[in-house]
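Right, I'll just put the structure down here and ask away after.
Apart from one protein chain that is not included, each protein chain of the complex appears where it belongs.
Moving on to chain A:
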């Protein structure tokens, strides 16, 4: 079952009724005491023991050469089997990474590019204030000033990621979450303002922020103002991001690098949305190339994560050079599940009642969500035969789902760095007709 387990610890006197056990040295461990167990050696400790990476991870990190004496039988076997899986697989494996560190690690683990580089993480921390300024901007001038301040920071992020993934595609997703996610919590802010007013010292900035937070409050943010909708509603936002991508790529090119940016528009449901953003993005790309005197190619494509996008994939493909199926959102919207609300609330009951054997967020629901992926892939390819097809939901690292993506003819899966070796192996097994369970 794969659960860490130690058994045959005869020296321990276990009293399940009194909820305690006694070690040979007289130590009594009661319910709630932290213990550490090592399923590989059978050792049991009181307290928390620090952990280190396994030899297989050290091999993936490049710290163990599989042909050297440092490699044990296991590392050599893993190396041979993964090498063969790489030879036979048709699916490419990319990674979901937002930082240079993750990008570099995923590359060491065998990722052939980034399938999802989210940009929202680049708006957090100190930069949150700049986002606040953007949101609170009064007029075009203030807004542009806020964007201009964000742009060089974004560019720096992309520079480092392009460097880590030099020569390999990096799919950058333009801003996806609703802007109010970058603002303080409504309740917290309300209390702060109320307290300030009670003291008779209302602060103008907080009042303005509160008004903005109230104004932007959404009862269902997942279906609200986010993704491409933001790009269309907040002037200059996506243009700033595209400019940062283009400038970073130009700079890498000038430095002798080989950046391969791909610009991905999230949450598209209608071809018109994509068409508008595409035009803007192409204009910015051309401007930057001219300013920098460097020619860069950047594919422009879209996430397919709204059911309508999958159903109208043929039209959308006319304006997209690639599709990346965002199976997390596609699952939410196909089932009508808000993941944050449903998983903890009643999924265990659904599992108990056998409504599904495994959460559709964990392993792709082939019949429903998978059907939409298939429709989208087929219609997209029919409209544009050289359309690149990938998937960047968490399902990209799930063995069973990888087999499905192989079967419906996607070009690549993208998953978190630590799942990259798993996806490589399963892509090979899928090509060889192996099943999930092994033989």
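Simple rule for what comes next: a contact is a pair of C-beta atoms (placed from the backbone, for glycine too) under 8 Å apart; a residue touches a chain by one contact, two chains touch by 3 or more; residues count from 1.
The definition used in the following text is that contacts and distances are computed from a predicted model.
A chain of this complex does not appear here, and its UniProt-recorded name among "Cytochrome c oxidase subunit 1", "Electron transfer flavoprotein subunit alpha/FixB family protein", "Maltose/maltodextrin transport system permease protein" or "PEP/pyruvate-binding domain-containing protein" is "PEP/pyruvate-binding domain-containing protein". The residue from A:124, A:286, A:345 or A:432 that touches the chain not shown here is A:432.
Note that of A:23, A:207, A:276 or A:294, the residue touching the chain absent from this view is A:23.
Counting over the whole complex, chain A has residues 1-12, 14-16, 19-21, 23-25, 27, 29-54, 56-57, 60, 73-74, 76-78, 80-81, 84-85, 88, 351, 354, 357-358, 399-400, 402, 418-419, 421-423, 425-426, 428-429, 432-434, 436-439 touching the chain that is not drawn.
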